[in-house]
Structure formats: C-alpha cells, structure tokens
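All protein chains of the complex are present and in place, except for one that has been dropped.
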C-alpha cells in the first residue's frame, strides 16, 4: 500500500470542501483561526511519516491532551486512578454537569471535561501548578521527540477568562471531595495543558507509543506497558468523541480523540499513529473534515480494528 | 498457539469460582437455572471449534439475540434503520426510560431494550407476529448451520407476563410514533426472539460471520457485507454491555454482547467467534465468570482489537 | 360585593378574546370542541350560584376529576394513600416518566397522570372496573347534587385508543409493584373518570365541600372532615396546575385544578367554589381565558388566600 498516495488523494479529494463546519467560538482565541486549513500526518510503527496539506502548522490540540494527561496520571497513580473517575461513555455532552450530580461527583470517564479536571488534579499531586505544567510540557516534548512543542499562553488565558463551565464543574467536584487542590490551581494546570500547540506531524509522533505496544519507535523509549497502551486505546474508542463516540467507531473504527481546535488523533494498533486537523467542527464538536478524512483513510487502508 | 489448551486452562482455572455472581431473577424461568454451569466455545475463521465445560448445554441467549435482530433489520431497511434508533452508548441501564423522554422516543442504540424493541418493529414490518418469529428462527438456524435451534416458549411466556417495563418502553415509544405496529404484536415478537435457546457451540457458529468479513465459513454463505460486519462489531464494542461497555472494552478489548441468561458472544475480527456462558451475573448484569474468562482469553491469545 | 356584577363584567371583558389559546388535540374527541365558548359559575357557601356565559354547557372535566378521585381514595385508604404517592410539586410536565424512574415508581403527587393512575388503582381496590366506574359516577352525582352528570363514552374510548403514554406510565409503575390490578383494569377506570362531562354550574356545586369545611351546604351532607378539606386544598394549590402551579398561585392565589378540556375548578376557602371553562389552552396546558378570568375574579373579590 502506497500511504503517500493515500494521504495525497485524501487531501486532494477534500480540497473543494475546505471550510466546512463551524470553528469553535466559545474560546475567543480559537475563533480567529482560518477555517480553510487542513493537515494530515501518518507515522507508521516503523518510524516513517507521511504528510499532506498543512501538516506542519501548529494548532491548539485542546482535548486531545486528555489522552496524554491520562497517561501521566496512570504513571503516577496506576489503576487507583479509577477510584476517582469512571471508564464508561457518558451519554452526554463534553461539559455536562448533570451526570456529576447523579453520580456524586465521580465523572464518567477521563475524556470529558470533568474527568480530565480530576485527572489534572492527580497529576498536580501536591506540586505547584507551575511545576505540573512544566512536567506535562517536558512529557509532551519527550514523547513527540521534539523540543519545539510549546503552550500557547494566549489560549490558556483566554480559556481561564471564559471557562465558567469548567469552574462550575471543578467547584462541584470539590464540593464532593473529588478535587484535592484549590480549584484555581487545578484549573490553572488544566487550562494550560489544553492550550498545547502542536502540528499534525508532532502529534502523530506523540501518539505513536499507543500504536506500538507502549514504546515510541522513534526513540526506543518505553512510555507505558503494552497492556496499558491497549487500555488507553479502548478508552479512546468508547469515550474519545464525547457523544459522537459511537458514530466515530461506526464510521472510522479506530481509537481516537478529538479536540475543539479541530484536531483528531487516531491510533491503528500495530500499524500507525494518525493526526488530522481542520478547524471546522460538526454538530457534536468534532472536526468535520477530519472525521471524513479518517473514514476515507480507514476504508483505503483496511485499518479498522473491527475487521478488514 | 494451542487454542484447545487455552480453553482447557480457562475452564480449569475458573473451576473453584463456579457459582459466583447472581442468577437473573426478574424472569421466573431464568431464576431456576443451576448457577454452577460454565461453557466455552471458540470457532475460528477456518471453521474449527474448540470447546470446554458445558459448551453443548442450551441456555437462553436473551439480549445476545439483539445482534442478530439488528442484522436482520439492516438487511431489510439498510441504513434507514438509524432514523429510528441511535448509535451511541446510553450511559444508563438496559431498561432506562429517562433517555427516551429526553430524546423524543428515539432509543440511543439497538442493544438496549428500547432500541431492540424498535428494531423488532422494523423486522415485523407489516407481517404477522408469528411470521416474523418464524423468519427470525429460520435466520438463526441458517447462520448457526443447525436446525435444532429453538425458542423456549416457557421463557417467552414468562417474559410476556412479567415484562411490565418493556410494555412501558414500547407504549412510550408508540406515543412518540416510533412503533408502527400494535404494542402487543411488537412485544410478542420481542419476547420470543429473546427466548432463543442455544449452546455455546451453536452461538459461536452463529456469530462467525461477524469475525469473517460477513461470510459464514462453515457454509460459505454471505450474511452481510464486510463493511456491515465491521459496523456491527463497532456497535457491539461501544454499546454491547449496557453501562458496562467501557469496562468490557478496557478489560477484554473485543466486540461483545451479553445477555441476562449469562451468555456472552465475543468477536475477534479476522480470527474467531467466541461464546461463553455462566449464569451468575455481576453488578452491571453481565456474566461474572464469562467476563473473567474472556479477559483471560484475550490476554492469552493477544486478540484484543486494541493491540497485542 | 355584587358577585353577579363581577361575573358579568368578567364575561363581558373577555368577549373580544374568545378563541385565544389552543384546543387540546391529543385526544381526537376534544379537538372538535368549538373554541369560542366561555362559562363561569360561582357558588358561595350559602348556596347561591352566580353564572355567566356558557355556564350550563357540559364539557369534559378531564384532570379536574383527579381531585374527586383523591377524595374517594382518602375515604377508602386514609392517610396510607401517601405510601404510594407523594405530596410534592413535580417540577415537570403532567405526563413525565423521568421522575418515576428516579423515584422508584412512586409518583410525586396525585394530580399528575402517574399519581392519578395510582389513586385510581386504590379506588379500584379489588372491584371490577365497571363497579369502580359506577361508584365514582354515583359519588359525583352525590356531591354535585345532580343525577344528570354522566360519563362521555366517546371521550373515554378516544383516550383508551390513543393513551399510549398513560399505558407506559401504568406499566412502568406496575413493574415497580405500585399497581395492584391489571394495567387494563386500572386504566379502564382511569379513562372513564377523566371523561366525566359536567357544566360549570355542576362543577361549582361538586367542589363546594372544599370551600365549606368538608360539608356540601346544598345538601347538608359531610363529604370529608374540615382537616381533610384543608389538606386537599393545599395539594391543589401546590400541585394543581402541573408545571404552572407556581404561576397560578402567584397570579390567582386560590387552590385550583385544571383539565385539558379547558375547565378549572378553584376554591376560595370559607367563601365559594368557582368553575370556569374555555377550551383554548395556554403553553402549560391550562385554560388560557380561564386563568385570566380567575385572576380578574381574585382581584375583584380579594379572595386570594395570600391576603387582601
């Protein structure tokens, strides 16, 4: 299979549809992005990267960072993570608070906002916010094997100033005793990890350990055990796209995690790590063209985990 | 890999735990089953079947039939099925009615009771209940390649007499216009398809088309297209275990569908169809030892769809 | 105060607005009513009746009958009634099922459909449906002091054929063990008591015991104790208008019960029983002009229970 031809075809086929969907506007900084951009990068487990379109342009990875924060938290707290957050699809939108009231402050999974805030609280673990942010940034540079990865302070500040819903979620969980640090500290870290800026190429490198039994083939370093890599993939598949997770599994058939910045990370276990980016979002908040591109890719490659 | 050794090991290892969990008691007929039974059957895509324990004992497949009814409905109505039922995990229990009120009578997915009732209504499609039941039974015998598969009338009657919640769900959806036949007709078929009695061996044969690109290798007959087989597998993975679907994906990593009779059908795409049965259920209503057995099997075989 | 002048003024003032609101269309029989009708009848505790408009025209009292069924059930079961139904406003629409799932089949109050179905089940109490319907009809004739009160069989049948939501509620509660008779029996009685046809004059007579310490001054017969009369009035005020109860208390300030037929019964304790009727309904399902008329009446008479 000529992967370069596949990615070129996809970018060419989607050219007429550039600009589809609606750019996220609830964070002022994100609303300014040019919607007619599209990037795609595939890095296979042998370390080769195939790119097309704006694959080297940095964008705000937003919720995709939840995968990496979970990886960090599992490294620190192991399976005890699951005492404070569930592993089930939520059946509701990314920022719903209803479920938290019904289930006593325990978020359904680590990939909705409430869950990621709890995960952030675990990563914080007694450190100063600045230190936790630094640790996360170092981790991301390590797994992407790229020291140019940075946090966009403007985006972080923009989220801080408008993130009332996240303040509500955090305070609500604090009221149930499921946050251990002051809300401002936990959210300070949370808003920064969301604000990571990466390109498709960098992101496809960063996710490679999930496709390769927990080890990054670019560096040879083990990030997690094979079992943990499988489990993170399982969570991405069942919970990675909020209330559109079932649909993504149905159409694409790969573990994936989307962000409102328009990026999606998808994993083809044993084969490749895929990053796609296009700012316009569909109704459930996932990149419109990104989703289409991944469905095309899955069809062309036969990489669906559900059969060829 | 010596699969026979694997299944033998699993049955031997679980011997001391026989009787764990709680037999379903809400249907009187099911409550009478001896809880200390355990069966396992694996049929690989080359047509070989490996068995251990009570693999030839018939049990009530209950909700596992929802997979086959969906297959039938997709055959009749194609993708228009999704106008009347969703494809997302529900985030609630198998018989919840709350979601139906919030979402105007459209069930979240075909594998919760409400969704399966709508699917049954599609299969009924203007026929008499008796005809639809007959069609379903013929289909099951065809895909199991075994004419001895039958419906347990006692179980069907038992469900009919005590299934108030299902009558509530059906009437509720009828009120929203999402059932097209009299409630008694649709539920008559529904209770019968739930009451199918099969052994692990039969069930592993019946599910084989999902592991083998839509075609049953035992008979050579195509049941669905490869694409549809993938999609049904995706639905099983995200929605197959009610509010324990995320957990099953995390621990086992295979598309699966459980029933309150204690059976679970799991699919290893490209590799095998697996049926396990043990009547005791865990807290979320899935076979306790069956879930454990499948986790052991996935670990031993490396068949998880999320990586080796 | 010249009450006849008051009622004449109200009817005259509302003349230009006749036809406002929307006639209930979910029961076919009700949808056929001429919307430009309006009747008002006040019977004071000294037994005088003041009327204006279509005060002698029969209409379907619908949910207003819930007050009388509750009276009957309290007579049979006393305060033990409250083991199977609550006394709190529901905060949701008249036919919501969500609350029932969250609160294990116990309806919030006797004036939402679910609650009235449970109350009907208590009135049924081992009798045949036909007998219970007969008992209710005799009771209504007794308290209205008028043997011409009847049940409109066409309306009863119309509800029976289209009342899927009520079948859902009843089956749901039966599943929780909160109905003691077959669903068809309980609902058979329920649909008939809803279908009572009365005029404003008859209805104002029937409600008079609630305004007069439990005793009907027209006949001298005691219907309930003074304490029970107060308590039924309290329930009407907090729960009598579904999710518009707070609004009705705010604007009118009298215990009241509305029906989708466009009737409202209101009680001025110690002073009068008031019946108003106009078929057009407002957004929360209460008679649009009926509500306005009662607000005008309360203002003119100073009868609000909340002060002059």
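For reference, chains read A, B and C in written order, and residue numbers begin at 1 within each chain.
Heads up, the rule we're going with is that a residue touches a chain if its C-beta (ideal position, glycine included) is under 8 Å from a C-beta of that chain, and two chains touch if they have at least 3 such contacts.
Just so we're clear, the structure is a prediction, and the values are computed from it rather than from any experiment.
Taking every chain of the complex into account, the chain not shown here touches A, C. For the chain left out of this panel, the touching residue among C:127, C:141, C:231 or C:300 is C:231. Considering the whole complex, the residue from A:37, A:96 or A:204 that touches the absent chain is A:96.
Listed residues A:11, A:183, A:196 or A:268: the one in touch with the omitted chain is A:183. Note on the undisplayed chain: of the listed residues C:17, C:87, C:141 or C:157, the one touching it is C:87. Per the touch definition above, the residue from C:105, C:255 or C:279 contacting the chain not shown is C:255. With the whole complex as reference, residues 86-92, 99, 108-109, 210-211, 213, 226, 229-231, 233-235, 237-239, 243-247, 249-250, 253, 255, 269-270, 304-308 of chain C touch the missing chain.
For chain A, the residues in touch with the chain missing from this view are 96-98, 100-102, 164-165, 167-172, 174-175, 183.
We adopt the following convention: only the chains that are shown with their structure count from here on.
Touching chain A and chain C at once are the following chains: B.
Using mean Cα coordinates as chain centres, the one most removed from chain B is C. Averaged Cα coordinates give chain A a centre that lies 55 Å from the centre of chain C. As a whole-number value, the distance joining the C-alpha centres of chain B and chain C reads 47 Å.
Chain A and chain B have CA centres that are 32 Å apart. Counting partners per residue, chain C has no residue that reaches two or more other chains.
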